[in-house]
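Omission of a single protein chain aside, the complex is shown with its protein chains in their original locations.
For chain A:
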């Protein structure tokens, strides 16, 4: 299984390690502006990479920016992959007819959801009492309907169509526009940005996992497990996921690269992160205030470029290796 890494791959791994080390050694406090040394060019002691229009040391900003990049992109990519992976697996495995519930449950769920939608403002102001009322109402509907023969009948939940519709809905809006619109109204914070990106970036992993699950589900050993009457979760856990999760793993660096690009764009536009949080995108944006300060373009630009390039190189390495085992790319 051992593989020799090429020179380019070594460089990619080295650069990514450098980013991780930078993130670890970056100062934990917010950078302090030095108003006496603004826009100083690089290669001068003590600001070897220059300063920005507020006198922040560019090197320190790059290190702190590396940490922000990692703290935003890795959790986002992992969470989006997990969320998308779960949705895609469920949609692929259950399809539109496998998962069935009582009509009473379905009706109670739909009624509860509709009422909740109608009373969103009240739910926001008084979540507990309003939620309780909706819950009690739904339960009442459920218990009333389950006594009837109509309510006891089973109905198939079209999980696949629902997930696909949600994916189509999110994909129909350009990702950047969607993120921009939401980021513009919410207060800037790192946690808020992670949640926002997770909620908008899960669709690609979901589509991938759905496709792979559909293919794996059709394999004989899975059908044998179903025929043997094994529980659904057991089939998913022991027969489906071991064959599908490597796809997510391969996709992960690419997801990280995409999210780095998105986070950088948002920071460049001045939304998403709080103003005091250092980020490569924000550093890049300061070129707009000082267009003559080339170092504000070159250093963060190079950091972003090499990080994304390294992640892409890593992905291509993995795909090459993975092709030989699963041949999923065909």
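Just so we're on the same page, a residue touches a chain if its C-beta (ideal position, glycine included) is under 8 Å from a C-beta of that chain, and two chains touch if they have at least 3 such contacts; residues count from 1.
By definition in this document, contacts and distances are computed from a predicted model.
Chemist: Can you pick, from "Sulfurtransferase complex subunit TusD", "Peptide/nickel transport system substrate-binding protein", "Protein phnH" or "DNA ligase (ATP)", the UniProt protein name of the chain not displayed?
Modeler: Cross-referencing UniProt, the chain left out corresponds to "Peptide/nickel transport system substrate-binding protein".
Chemist: Just name the one of A:188, A:253, A:281 or A:300 that touches the chain not displayed here.
Modeler: Spelled out, the listed residue whose C-beta touches the missing chain is A:188.
Chemist: Just name the one of A:156, A:290 or A:309 that touches the chain not displayed here.
Modeler: Result: among the candidates, A:290 touches the missing chain.
Chemist: Touching the left-out chain: which of A:42, A:55 or A:192?
Modeler: Residue touching the chain left out of view: A:55.
Chemist: Against the chain that's been left off, what residues of chain A make contact? List them.
Modeler: Per the touch rule, chain A residues meeting the hidden chain are 29-33, 35-36, 38-39, 53-55, 184, 187-188, 270, 274-276, 287-292.
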